[in-house]
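Yeah, one chain of the complex is gone here, protein chain that is, but the others are all in their spots.
When the chains are written out, they are named A, B and C in that same order, and each has its own residue count from 1.
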Amino acid sequence: MRFAFTDDQKMLRDTVRDVLQRECGPEVVRSVWEGRPEAAAAVWATLAETGVIGMTASKDAGGLAMSELDSILPFEEIGYAALPGPLVDTIAVGIPLLDAAGTNSQKDQWLESVATGNGKIIVAFEDQAVVPYADSADVLIAERGGAPHCVPMSEVSVVPEPSVDRARQLARIDFEESKAHRMRDDVDGHALLSLAKERATLATAAQLVGLSRRMLDMAVQYAKDREQFGKPIGAQQAVKHRLANALIQQEFARPMVYRAGWSMATSQTTNEIDVSLAKIYAGEAATFVAKQALQVHGAIGYTIECDLHMWMKRAWALAATRGDAAFHRERVGRQVL
Amino acid sequence: MRFAFTDDQKMLRDTVRDVLQRECGPEVVRSVWEGRPEAAAAVWATLAETGVIGMTASKDAGGLAMSELDSILPFEEIGYAALPGPLVDTIAVGIPLLDAAGTNSQKDQWLESVATGNGKIIVAFEDQAVVPYADSADVLIAERGGAPHCVPMSEVSVVPEPSVDRARQLARIDFEESKAHRMRDDVDGHALLSLAKERATLATAAQLVGLSRRMLDMAVQYAKDREQFGKPIGAQQAVKHRLANALIQQEFARPMVYRAGWSMATSQTTNEIDVSLAKIYAGEAATFVAKQALQVHGAIGYTIECDLHMWMKRAWALAATRGDAAFHRERVGRQVL
Amino acid sequence: MDLDFTADEEAFRKECRAWLEANVPTEALRSGDTREGFRQHIAWENVLFDAGWAAVSWPKRYGGREASLVEWLIFEEEYYRARAPSRVTQNGIFLLAPTLFEFGTDEQKERILRPMARGDVTWAQAWSEPNAGSDLAALTSTARRVEGGWRLTGQKTWSTRATFCDMAYGLFRTDPAQTRHRGLSYFMFPLRTEGVTVRGVDRLDGDEGFAEIFLEDVFVPAADIIGEVDQGWKVAMATTSSERGLTLRSPGRFMATASRLVDLYHRHRDRSDPVLRDQVIQAWMDAQAYRWFTFQTVTRMMQGESIGADSSMNKVFWSEMDVRTHETALALIGELLELDEGAESAVDQGQWMKGFQFALAGPIYAGTNEIQRNIIAERVLGLPRK
Partner (left out) sequence: MDLDFTADEEAFRKECRAWLEANVPTEALRSGDTREGFRQHIAWENVLFDAGWAAVSWPKRYGGREASLVEWLIFEEEYYRARAPSRVTQNGIFLLAPTLFEFGTDEQKERILRPMARGDVTWAQAWSEPNAGSDLAALTSTARRVEGGWRLTGQKTWSTRATFCDMAYGLFRTDPAQTRHRGLSYFMFPLRTEGVTVRGVDRLDGDEGFAEIFLEDVFVPAADIIGEVDQGWKVAMATTSSERGLTLRSPGRFMATASRLVDLYHRHRDRSDPVLRDQVIQAWMDAQAYRWFTFQTVTRMMQGESIGADSSMNKVFWSEMDVRTHETALALIGELLELDEGAESAVDQGQWMKGFQFALAGPIYAGTNEIQRNIIAERVLGLPRK
């Protein structure tokens, strides 16, 4: 029993953190928010250079063949920075699916270009009414009739459906199915899609942890800086206890997410329930921290001039997506009771 | 629309309050707690003299023919004092049942003596596994086969079942049914028993409000008196907010209870749901206030030397009796949804 | 105690309902916190005033109906039930007007009230300053006495709809030798005049609901002080108490939200788990609790009692109930909750997310709930200040 990341995993986290700190300040997120998704393009390119975009690709495909556990900390950092774009879909879900189920021609067309940062994948499961980042993606991997399909975005119709998080370009999508879209039929497409759903959920949970940490950092900083009644508001016991509660909820969510990463990476029999626990705790922590951070900020937090709102809205969206609390609690409940 | 008690109702409340303040200090409750139920006998007698015990009896029976609304404030005061004894059973439930469904001989034997304080009624509905105060009662009114029965306690077997609230002598009871026990068969016994259940629930809710008020008073006083770190603990914002939350929950429960009293007294069609709302809010307020009061008291509140525990345990017991939160929430839910 | 409405009250309700059914615009107006929507709402306020419904509890001479507090609550219930437009005049009618009734001169009342209630002159509050939010007494804006009046200088913030309004009111330090609560006066001042700059600030939901107001030597005639010079704190406190209490958030609003929630529940029953069902029940019950608490309070007021710090309990209760109710709605909606107004697939046109964001301001504005709990603890329970 050893519950800690390896030095390699931490080094990768530090790499991602450095890139995002340098290249993805709040002003970048804000630019995307205001309708300029190209503002994040350079970040994507730098991440690709460091190997993060292709990290889950097999070595044959020029990737690092990294596991779900290896990608947990990078996704946490991506959440911390609120970097917009189909990162989960591309890294955690799309590349492994393409690698495992793509035909040779699909792989030739997409795998290397995506893994090296020259293309973006979005993934649509059949239970999704809308998908994010369709505007900026190059290829869609879609579940249809229980089987995976690989469709160039040029063949996909996209109807925007604005999200409250304007950096998440949501859309309804549709496509005319053709033979060329079908992925390999000599693999168990259903099983791969199931696995893909768990991976999407896990990576989303990791992002939620990062969002939570950032909102808490913002609130703590604000509580130290803002003075009322002649002292920092962070000296008020009510503010202290509010932020202490936020920290507790966040810190008890983290090991749940890390553990789910390990369960996925080592194919534990409990991995579905572990992923559900991760999503429940991470989602509840992030929305709870959001609420505390907003209350600590007061009126300033209630404006779109303050950066907080971009993280808060991402947290609301991600907590409800890839199975909301009701869905995952029910899944846990069926196992436990 | 006028949501206020009359001067008469308030005068009656003041009378009860004065009697209890004078004669039912915590030491009286403690005596009963320690196994001397006779310690409360004088209080019962004084209450009878003021007419409170017989208040619900019809004028024919020498009572004041007072309504469920009239008895709300007295029961709140009884809760405030934590006076032990079958007050709800006798005043709110037993006397009106005896009055409405008693045979002439049952009434002759019990009604006047009970109404004047010379006897105590306990009431047992069929869904009750245990009943309180069987030890100190003179007559039992029991639901059996859906019909009310009136049984002298001398004919009832009583097996004690200790409550965590030692002032509430709980017991399992049983009796051999005989013809003499049957109450009048020319009245709708089923309807009277249903009404009796609502009355028992309502009076219990009123007691819970009183219990809550007393615990909050104790906690506020303690917070003013107890000093730590060179100042009263009540100057700490965490203590302030805890007690403010307690007050809010309590004060929003009160009108729900008063309203249910009015609904019962005026036979509104909504009276079942109104009684459920009263019980839910009063029960949750009392248990919430209990928890806050204990935390404010700290270790001292955690001993049986401090009076608080007697109120706290009564609150736990009453919140769960006459239908707990789950029961009443379901009853409300069926109406609302 | 008589919780039935009187025949007069029932008649009043019937009249409200009939008028609203006939007059409430069938098509939803744009948000009153946008420029275009504000104009639409003002047109509605004109209609409302001309029919005598703009300020039902006011004296008839100012355009009211001299309705009792209970009748006012009935009006509100009917207003929200009819889903009538939100009141962009509320910072005038519900916050400034009570102050004028208590402290204003006859001249001020004659001049100000009717145009305010009709929406001909619109009012914004100007309480906070960048460094005086919760700590209102830390304000630094000043008023300098000049011939015939005063010159105001300083900066105000979180001024709701000030970008669209004509006038504002707030506190300024008239005695520079005094600090904190002393030496302040309560001014009404124009927003469209020389020396005033108003900068809109977008709210969480993207609407331009707030503004900053910059004042540089802005002239205000002496007649536009309310109450006595240097007594502004006392005058203002009367207003903040009505802001917290009944007038800002009457139960009708939450009863309407609760019934819309029940309706949403029925439409989403397929995905709603039993825990959400219970939360829907809780939301409905809480709206009831708030209603009965309010009728009890109103009865106390009608019997001449003053409510004072008790109104802080109202504020905490309704603001937190409103957040919980919207959270429950969003949980019922599930994954699609993030869809914004204008998204075709949005449930109920995205109004629940919009309402949720609006509700989140509840625990912050009109005195944060932290401040309210301090008030409850200190003034109602008597706990020591320090």
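In the analysis below, a residue touches a chain if its C-beta (ideal position, glycine included) is under 8 Å from a C-beta of that chain, and two chains touch if they have at least 3 such contacts.
Because the structure is predicted, anything quoted here is derived from the model rather than measured.
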{"item": "Which displayed chains the hidden chain touches across the whole complex", "value": "A, B, C"}
{"item": "Residue among A:M256, A:V275, A:V289 or A:A315 that touches the chain left out of view", "value": "A:M256"}
{"item": "Identified contact with the non-displayed chain, of A:R2, A:K59 or A:K179", "value": "A:R2"}
{"item": "Residue of B:L170, B:M215, B:M264 or B:V332 in touch with the missing chain, whole complex considered", "value": "B:L170"}
{"item": "Interface residues of subunit C (partner: the chain not displayed)", "value": "273-275, 277-278"}
{"item": "For subunit A, the residues touching the chain missing from this view", "value": "1-6, 69, 220, 223-224, 231-232, 234-235, 237, 239-241, 243-245, 247-248, 251-256, 258-259, 262-263, 266, 277, 280-281, 329, 332-333, 336-337"}
{"item": "Interface with the unshown chain - residue positions in subunit B", "value": "128-130, 159, 161-165, 168, 170, 172, 227-230, 233, 236, 238-239, 291, 294-295, 298-299, 302-305, 309, 313, 316-317, 320-321, 324-327, 329-330"}
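By our rule, only the chains that are shown with their structure count from here on.
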{"item": "Centroid spacing, where centroids are CA-atom means, of subunit B and subunit C in whole angstrom", "value": "41"}
{"item": "Contacts with two or more other chains, residues of subunit A listed in rising order", "value": "236, 238"}
{"item": "Multi-partner residues of subunit C (at least 2 other chains)", "value": "370, 373"}
